[in-house]
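With one protein chain held back, the other chains of the complex are shown just where they sit.
What follows is subunit A.
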Amino acid sequence: MEKMSRVTTALGSNTISGQTMFCHLDAPANAISVCRDATQVVVAGRNIFKIYTLEEEQFAEKLNLRVGRKPSLNFSCADVMWHQMEENLLATAATNGAVVTWNLGKPSRNKQDQLFTEHKRTVNKVCFHPTEVYMLLSGSQDGFMKCFDLRKKESVSTFSGQSESVRDVQFSMKDYFTFAASFENGNVQLWDIRRPDRYERMFTAHTGPVFCCDWHPDDRGWLATGGRDKMVKVWDMTTNRAKEIYCVQTIASVARVKWRPERKFHLATCSMMVDHNIYVWDIRRPFIPFATFEEHKDVTTGIVWRHQHDPQFLLSGSKDSTLYQHMFRDATRPVDKANPEGLCFGLLGDLAFAAKESLITSDANRKPYPGGDRRYPMFFFKKPDPTEQFAHVSSALSVFETDLDSHRMDWFVKTAQLYLLSGKPFAELCDHNAKVAQELKRPQVSTTWTMLRIMFSDPANLAASGPNHNLSKLGTLPLMNSFSLKDLGSGMGAESRLERSKGESRQDNIHLEPGNSYISNNEENEETEGSEGHPEYMFGDAELDDDDLYSMEHDNQTEEQEYTLPQEAFQLRHEIMDNPSAPEHLQQDKADSPHVSGNEAEVTCLTPIESFSLISISQPLFSPHLPASFFCPIVREMLSYYAEQGDVQMAVSVLIVLGDRIRKEIDDLTQEHWYMSYIDLLQRFELWNVSNEVIKLSTCSAITCLNQTSTTLHINCSNCKRPMSNKGWICDRCHQCASVCAVCHHVVKGLFVWCQGCSHGGHLEHMMNWLKSSAHCPAGCGHLCEYT
């Protein structure tokens, strides 16, 4: 204790003074309680039950209540409470299920007074009534709460929570008859002590056990609860439904919560596991503790404010076998060490940055971001609240917009909306998606789709109708035209064009071949597009040097380096030039191939399948019936490539469209990962329908089951308003038909439509017809229903 401080507080006639101090106990403590005049504290645990007096500079052991050579389990305490009116009276909750009272006024060594063994399981909590001397309440693991009159030998009433173990019971400070109970299943119940048959109200406060609750000492409506879900919640109980008004997220399960005296918004918490500190929170500032006590070496098991009107002294017992008195003055203030700065990326690439105002202004000579990003300094001033003791910091918030990238995600949204993933033949899906990609100026993606169509379509079908149909369709697209620019012999020019159209963001490529680029050859394209020859040309190309083609693929994969692509293009073109025998007009198609190869050089050599039946020249190198599975490794690589590039949309879309053709090739975890990422993205953009479709179409069990969660629908009977537990259309309780159509008075067994204003409704069709002719509700309630 280097920094000892001494505080003296005047509280009416009493004077409390003290300092941060501690003493060793012989055994771990489970709970502590303090007597009314704040001069003594009782510590209870499995192997300890002692009373200490609080002196100026130390704790002094006053009494050991654990007597006998081999103390029974009745001495093993889970909880202890000192009566706040009768200073000789104590109660303990024993781990074996006994409730024991102790009378310090007894002359004998053993101070045990009464023993109640009515509970079947461990008693977790005992609580004296704040004003009624003889009334004691207990809550047990067996799910029951019992109220004892200490003048009688047995409990006077038993309350059955009907919801698992009771973790805490607390009498209300202000309402004489009310007490709150918290349960292991997350519920909190309010009871009237006079009515043991049924709770007054119940609500679910936490997920998992609610370990503790505490009524606000001044405000009658406030109840604080702490749970295993690491939350502290403050509930306003004055309204009809318990309303959560504050919530503090801590870092470990909350074992105890105690309001701080004289500070309306402060409460102290400690944890049951892992975290040994005691925190005092200002509930209006839930993100950082107001004060922290870090003295304990093991979990803190009991905390209590020393005096009910003094906010400066906190006592705590711990599993580390120490008892502490903490001075508020000596607490650590995490706020002082906090860095009030924040940084966050927006959905569209914006960046927000908040920092101490002083920090930003002093940094005035900082250069603006390159690219002329705009900066909006904004200042928020909060009116200082005199009751808040937090240090006030004014921060400046800057938002950086990235102009270039601001519409970068548009393509994502559009693509997601326009892609077709199912419902049509495979070839049409590919073509449609290719078209979508084209329109969004993503030729690489578009070509990938086209290639996929070619690779995986059944050759026979293709010969019949596929290619011609598709090609003519594509011909109408403006971007397709740019491919065909390279027509008629000048392979070089065509390719450079291609590069340009492909890399819109990559301007560098253009200048590589400026001379050769043709600008627009729409008319020519139209002529050539229909020609069936190009694929064959491709074939010839591959024939010439397929090794080279394959090797090029590697360069392509590292596409991020702008210059690799042109290189590849040159190479390809080179080979093309070497092949003078190729028919001139077919070269156009070849121009297509490097384009595709931007992703997948191998893809190019695949085209023969399609061409085979179309062209009379049979090619010796490749069997015409190359199975679709031949391409699977390539496609797999391509998908991984897209996914790694961040275009998980493409990966997933292809995965869905190809379906069984590729699914087996990619391991489930990867697929699931892609699906999850894509669905996450879609949901961030609020593309719920698309995300739903993707979930539906996915073949991963982990994904499809996403759609099967929270599909439960709870229904109340429309007559008696009670939940309908049974299936069927007749309510168990009131034996009336539920959900009767207001028009035909028959039970609705299909779609039920109802007015949200008067909640009458019926068969969809009937309601539609009715509301065409009448504006009033068919049930005759007089409500003016609206059907849109």
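In the analysis below, a residue touches a chain if its C-beta (ideal position, glycine included) is under 8 Å from a C-beta of that chain, and two chains touch if they have at least 3 such contacts; residues count from 1.
In this section, contacts and distances are computed from a predicted model.
**Student:** Out of "Sestrin 4", "C2H2-type domain-containing protein", "Eukaryotic translation initiation factor 3 subunit C" or "Trafficking protein particle complex subunit 2-like protein", what name does the UniProt record list for the absent chain?
**Tutor:** Not shown, but named in UniProt as "Sestrin 4".
**Student:** Of the residues A:19, A:141 or A:698, I need the one that contacts the missing chain.
**Tutor:** Here the residue in touch with the unshown chain is A:141.
**Student:** Can you tell me which of A:67, A:273 or A:338 touches the chain that was removed from the display?
**Tutor:** A:273
**Student:** For the chain left out of this view, which of A:187, A:253 or A:691 touches it?
**Tutor:** Of these options, the touching residue for the absent chain is A:253.
**Student:** Touch as defined at the start, partner being the missing chain; which of A:97, A:226, A:302 or A:317 qualifies?
**Tutor:** A:97
**Student:** Which subunit A residues would touch the chain omitted from the figure, given the whole complex?
**Tutor:** Interface residues of subunit A facing the absent chain: 46, 73, 76, 78, 94-97, 119-122, 141, 184, 208-209, 211, 228, 252-253, 255, 272-274, 297-298, 320, 707-708, 711-715, 718, 724-729, 738-739, 748-754, 764.
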